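Every protein chain but one is kept in place in this view of the complex.
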Amino acid sequence: MNITQLPYIKEIYGFLGSDVMSGLVGLLIIAALVPLNVAALVLAERKVAGHIQLRPGPMEVGPHGILQTLIDAVKLLGKEMVTPGLTDKPLYWLSPIIVVAPAFVGFIPIPFSPLVQIKDVNVGFLLIFAFSSITIISILMGGWASNNKYSLIGAVRAVAQNVAYEIPLLLSVMPIVMMTNTFKLGEIAQAQSGLWFIFYQPIAAIIFFIATTAETNRAPFDLVEGESELVSGFHTEYTGMRFSLYFLAEYTNMVIAAALFTTFFLGGWYGPVLPGAVWFFAKTYFLLFVVMWMRWTYPRIRFDQLMNFAWKVLIPIALVNLFITAIVLKVI
Amino acid sequence: MLTAGQKKLLVELRSSLAEAVPEGQISESDYATKGYHLELRLDKGGVRRVAQIMLDKRFMLETVTAADFIDSFELVYLYSTYNQQQVRLLTRIRIPKDVQPFSVSAIFPAAIWLEREVYDFFGIRFQEHPDLKRIINPDDADYFPLLKNFGKTKFTDQIDDILC
Partner (left out) sequence: MLNIKTIDDATINQRVYQLNLGPQHPSTHGVMHLLLTLDGEVVVKIEPIIGYSHRGHEKMAENRIYEQYLPNPARMDYLSGMIFNHGYCMAVEKLCGIEVPRRAEYIRVITSELNRIASHFIGTMDYAMGLGAITPFLWGWDDRENILDLLEMISGSRLTYSYGRFGGVRNDITKEFYDGTRKFIERLRSRFWDYENLINQNVIFIKRSKDVGVITKEDALLYGVTGPTLRGSGVKYDVRKHEPYSVYPEFKFEIPTRKEGDCLARYQVRMAELEQSLNIIEQALDHLPPGPVRAKVPRFVTPPEGDCYVTFESARGAAGFYIVSDGTRVPYRIKVRAPSFSNLFVLTKICPGHFLADIVAIFGSIDVTVPEIDR
């Protein structure tokens, strides 16, 4: 499987001038894209939840409730940021900021289309995964600094869950890397010009999907913020803008996860008639819809069952998949 | 209109109770107006013996309650069957104030909370109760609400007398 460099990526960078210039443009794109995505997603979640629950969801603000997120953002900005007294102040302040940074960084290597990719970092997806581990630290910081037993339980659960599910995540992507011989996301997407990888690696796709649902703490793995048990888990004590930063990070992580799935398994930007970016976003949002659908259908998994599932089921299957892929690649 | 099975059970019950608690007076009641078949009136004690007999005969402790009769309390225990012929027994014991009856919670754990409630509302302390403290009223309350000399009852002249 030999990949050739597409010529026009270099032309784009050459056109923009130096790397600094392209970096600035990239940052602007992220700064514009992330809040828009989150806004659309929050609204989509509420509408999807509403329709699954036989009710229309937000309908008041704007036609069919389209402007709901805007008003929510304004409301959150206006809320008083209450800081509980006995919290560990430096950690308490730092935690929401740190949780947002990896979300922004994760957007850099994602290939939205052959022309739109901020930088095709040569350790593309490793960058994303490395930074997503930083979110775990910030969750632990937030839970510990809140001086609240519920938050602490939530944070401890989050750490265990995220650490456990990172392994099947990486193991399920390794076959793709072996098949395409590169870490660059742009090249992985290009390699699917023929047949999408989901047909070559269906098991890996399923494991990846489950693992990212667990990594982003979405249902049915959302006992970290299990509303019925822990009030709000690690972000119980955060109000106003700090809470919205956590929210932003969660939804952005979801978008990055869906985008990664699209890149690895669903052929990236390939599609018949429409331009590549449109197809990419269509596939990403379809995946996000499936994630939301799962949230409102399934109950929560209990913590020990979650751990059992990760260590005793997902990792062996991912390892077996990896071995089989290696053998097949060697033979063929 | 008791069935044959009920009559048999009642006869057995009466004989066991008469044997275990000879000082009690057992009388049959009309189920249609009273809701219970047998009434056992105790005088000084014997609630634990009755409870043991009831447990052996596979009855269930339905409720423990009390009523304040100004110079004495009347403790009432209701036992009922659950998987055999339907029979209900009401045990009452008149105790003067300041007398502490024994707790049946060693035999029926359901009584732990039921007796706590009786203590909470009437002030009747039960001996050998594992955890006798207030349950429904505030923990630092110094009153016993269901006594007749507390609050709005006929005996305190504070009763709302629009229709009463």
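Each chain carries a letter (A and B) given by its place in the written order, and its residues are counted from 1.
The criterion applied here is as follows: a contact is a pair of C-beta atoms (placed from the backbone, for glycine too) under 8 Å apart; a residue touches a chain by one contact, two chains touch by 3 or more.
These figures come from a predicted structure and were not determined experimentally.
Participant: Touching the hidden chain in the full complex, which residues of chain B are there? Just list them.
Facilitator: Residues in contact with the chain left out: 32-36, 58, 60-63, 65, 67-68, 76, 78, 80-83, 86, 88, 90, 108-110, 112-114, 117, 121, 134-138, 145-146, 148, 151-154, 159-160, 163-164.
Participant: Using the touch rule from the top, list residues of chain A that touch the missing partner.
Facilitator: 49, 52-55, 149-150, 153, 219-220, 222-223, 226-229, 231, 296-305
As a convention for this text, only the chains that are shown with their structure count from here on.
Participant: Centroid of chain A to centroid of chain B, CA atoms only: how many Å?
Facilitator: Distance between chain centres, rounded to whole Å: 63 Å.
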